[in-house]
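Would you mind keeping the following structure in view while I ask a few things?
All protein chains but one are shown in place.
Naming follows writing order (A, B and C), and every chain is counted from residue 1.
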Amino acid sequence: MRKTKSIPFHIGVGLVGALVVMMLISIFYTPHVPQAMDSANRLAPPSLDHPFGTDNFGRDILSRVMEGSQTAFIIGISSVVIGLVFGFILGACAGYFGGWLDEIISRLMDAMFAFPGILLAIMLIAVFSTGMTNTIIALGIMSIPAFARITRSSFIQYKEYDFVKASIAKGAGSFRIIFHHILPNAISPILVAAALSFSGAILSESGLSYLGLGVQPPEPSWGRMLKEAQPYIDSAPWYVVITGMAITLLVLGFNLLADGLRDKQDKKV
Amino acid sequence: MRYILYKLSSFFFTIVMVSVIIFFVFQLLPGNPAQIILGMDAEPAQVAQLEKQLGLDRSAVERYLDWVAGLFQGDLGESLRYQLPVRDILMDRIPITASLAILSLILTVCMGLPLGILIARFDGKWVSVMLNIVTQLGISIPSFWFGFILILVFGVILQLFPTYGYVPWSENFIGALQSFFLPSLAIAIGNIAIVIRYLRNTILDQAKMDYVRTARVKGLKERTILYGHILRNSLIPVLTIMGLIVADTLGGSIIIENVFSLPGLGNLLIQSITSRDFPLVQSMVLYIAVLVLLINFIVDILYKIVDPRIRQKG
Amino acid sequence: MKEPIVQVENVFKHYKQSQGNFSGRDAYVKAVNGVTFSLYEGESFGLVGESGSGKSTIGQVMLQLIQPTSGVVKYKGRDVSTFSRKERKAWRKDVQIVFQDPYSSLNPKKTVGWILNEPLQIHKIGDKSYRKQKIMQTLEEVGLDASYLNRYPHELSGGQRQRVAIASAIILNPELIVIDEGVSALDVSVQAQILNLLKSLQRKYHLTYLFISHDLNVVQYFCDRIAVMYLGELMEIGKTEELGTKPKHPYAEALFSSILMHNEAENRIVLEGDLPNPSNPPAGCPFHSRCIHKMDICKTTKPANQYLGGQHQVSCHLYSENQSIQNA
Partner (left out) sequence: MSTPLLAVENMNVTFQFADGKYKALEDITFSVFPDEVIGIVGESGCGKSLTSQAILGILPDNAAVKQGKVSYKEKDLLKYNEREWQQVRGKEISIIFQEPMTALNPLLTIGKQISEVLKKHTNLSKSERKKRTIEMMQEVGLPRAEELYKAYPHQLSGGMRQRVVIAIALIAEPDLIIADEPTTALDVTIQAQVLELFRKIKLQRKSSMIFISHDWGVIRHVCDRVLVMYAGHIVEEGTVSEILKHPKHPYTKGLIQSIPDHRKRGMELYTIPGKVPSLQERKGGCPFADRCLERMEQCGELYPESRLLEGTHAVKCHLYTKSGVTTS
């Protein structure tokens, strides 16, 4: 029973693991130099030499996908860290202290939630211009409200628990309450949010880069590759299919991972 | 009533907050905006004129109040690139984005709800595992890439649907429907998966509730229990995520319009950013954000109306 | 009697209720509505009442886990709200609380050893070896052993958890413990074990208990004095022997008549109606809406506290001087 149920989780672990390995390998080795153009070999279908074919400049798609994974992970991890740090601080303050501070922070988060999907990121990039760093900052800011909300609700929930009250009655201060009592219990939903936020960042980055607003060449990016592949959708469909598949698998991996983690923590309660 | 007033006030407060955020983010433009807009080699006189046009010679607070006052009168400013009132430009674009969003929402509801119920009814070990993977896949696929795949399959290979551009509804209803169908589906796919998962989970959660046990010991048929008792209670939480789904649909249309070359708001937004038409971008972002807030507000109120526990208090 | 260890003087606690009612004005839940009583050293003082009576709120106000809207709590004669930070922390050693639900009163992420070490750590008591020895000693006192040190709360039964909660309360050698429905969630046979444990600890350490419970059997067994609360107000206080056998207040009378183990059906007083909402309690005597001896004055005037000899107090117009005592 339990085994069957955790199959998706294991698939998630497998996907993420495989892509992490691919990313690590790509740092030291790719089958071809990702930037090497080969005008004789443009839009070549998959072959032994180019397992995923080549693009419109004759570059090896496999090598470019491998290199692109570095960007994906860098952007995913950095933006999650930004969102987590600021979201946690805001959410913890709102949840622990309550009152007007909570009101202001919650309204601010509501306001940020009003920007659907990647609109907030698009706006920030419109102002700060494109590029890797700005993309990371924009996606990081975009993920703050999700972390803030989950942290806030955990804090509010656990603040009322008897074990917290009992600890206050024993003389514990705010520091002890937050770091010894609330945080260890709130950590797993925050981890789930982090996994989801990671996959969300990958999706958004690919969207932004596809629109030409994200990562700029020569930085490799899957979203950017899709933009380049679009005109050749009928003549070189593998270009589109392979690149999109890379994004999908990475996102799917993290989503399954998050879902499995959530299941596990639900079971414990 | 009190509840509605409370929600209304927090709705307006949030709108103000959103407008302040948007306005001041655009104040953060590095350097002289007029210079940036016109490029480095622009004539100083031109720059000065544009500065005046943009009101850069006044304080930020003044300009903000001005902007807001304009918004209240339906004046969203003037586009730099088109030299037209923003409102007129938007009016041309809105029907396209609206068609796309509405069609996509219809697809989400019409496919998500029945499938969610169906899958909850046939819940089982393997069903739930398969469902989990398939719906997660639906959520994980980038909508614009799914758009490519739809173009590839239905446009290029099967040649059933047009792959770009659109036909206005007034011209040819079927043709319009055809031109909007693929992009709507591309936007909807993730939301359909979300609705299926969410509805299935709430149905299965509700099925464990005590009132279901009460219904069962009355001798009711499982069908009656599902449709008469469980489903009502399950649809209320689904309603709460509708706000999120609408927001997601609007966000999705920004990208998808660019995939299918549909001249809607999203398409305009990206073009305006590329051409640094900031007044237009600023107004458009606000417009979309307010729309999302409004829909969330409506969903909130609707939710209270549907649920007697809250209805009778307010 | 001895010196009072805690004096609760005219304490009020009103909560603002979240929005959502007809009136448009803010509604206040009157959890505690002017309560005065004293706890004496070494006694077990029972606080009984139904839901909404405010009995739990009193316990938490007493420990300053909840700030009262008005009123004073004195500990050994000193107003606890005037304590300095340092004094308050020192005071926290002397007063402890044990909660009802053994499943939420222990941090699920911490081992029993950690939970017992925490109070010592907070107050920087002893070195590592002293703490270890103190923890072992306390564990044994509550009937557990070293094998529990590395276990997590979810590995324990309800009774064992409650023993751990008690151990973490007594490890600081407190003088007063608030037991907030501390045995209510337990089965009878486990409850008996815990009650015996509490009694033996009381004898050994000369503890004072504020014993909050809705279970009249347990309170009558356990407590020396009993206070009966209704809708945030005290109805009657008295020694268990007096109050338990001859309650004066009509509410207390009904309450004690409903002990099913020993009362025959004919002798029971079944009150009509529901408990009023604590955000909108009846004017005058809060109990008048359900009282079988209701008089006109009850609807308008709150009865004053009457002493019926010794420590026995009652708040009821039946015992006011200008009313004939009908029910003695």
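In this section, a residue touches a chain if its C-beta (ideal position, glycine included) is under 8 Å from a C-beta of that chain, and two chains touch if they have at least 3 such contacts.
Bear in mind the structure is a predicted one, so any value in this text is a computation, not a measurement.
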item: Omitted chain - touching chains that are shown; value: B, C
item: Of C:75, C:148 or C:222, the one touching the omitted chain in the full complex; value: C:222
item: Residue, one of C:3, C:145 or C:274, that touches the chain absent here; value: C:274
item: Contact partner of the left-out chain, one of C:51, C:133, C:150 or C:173; value: C:51
item: Chain not shown, touching residues in subunit B; value: 209-211, 213-222, 224, 228-229, 232-233, 236, 307-309, 312
item: Interface with the unshown chain - residue positions in subunit C; value: 50-51, 157, 159, 187-193, 195-196, 199, 214, 216-218, 220-222, 240, 244-245, 254-255, 258-262, 265, 268-272, 274-275, 290
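Keep in mind that, in the parts below, only the chains that are shown with their structure count from here on.
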item: Chain centre separation in whole Å, for subunit C relative to subunit B (CA means); value: 53
item: For subunit A, residues contacting two or more additional chains; value: none
item: Subunit A contact footprint on subunit C (complex, rising order); value: 60, 63, 65, 88-89, 92-93, 95-101, 104-110, 118-119, 122-123, 154, 165, 168-169, 172
item: Subunit C contact footprint on subunit A (complex, rising order); value: 161-163, 165-172, 176, 180-181, 184-185, 268
item: Contact set on subunit A toward subunit B in their complex; value: 1, 4-5, 7-8, 11, 107-108, 110-119, 122-128, 199, 203, 206-207, 210-213, 223, 226, 230, 233-234, 237, 240-241, 243-244, 247-248, 251-252, 255-256, 259
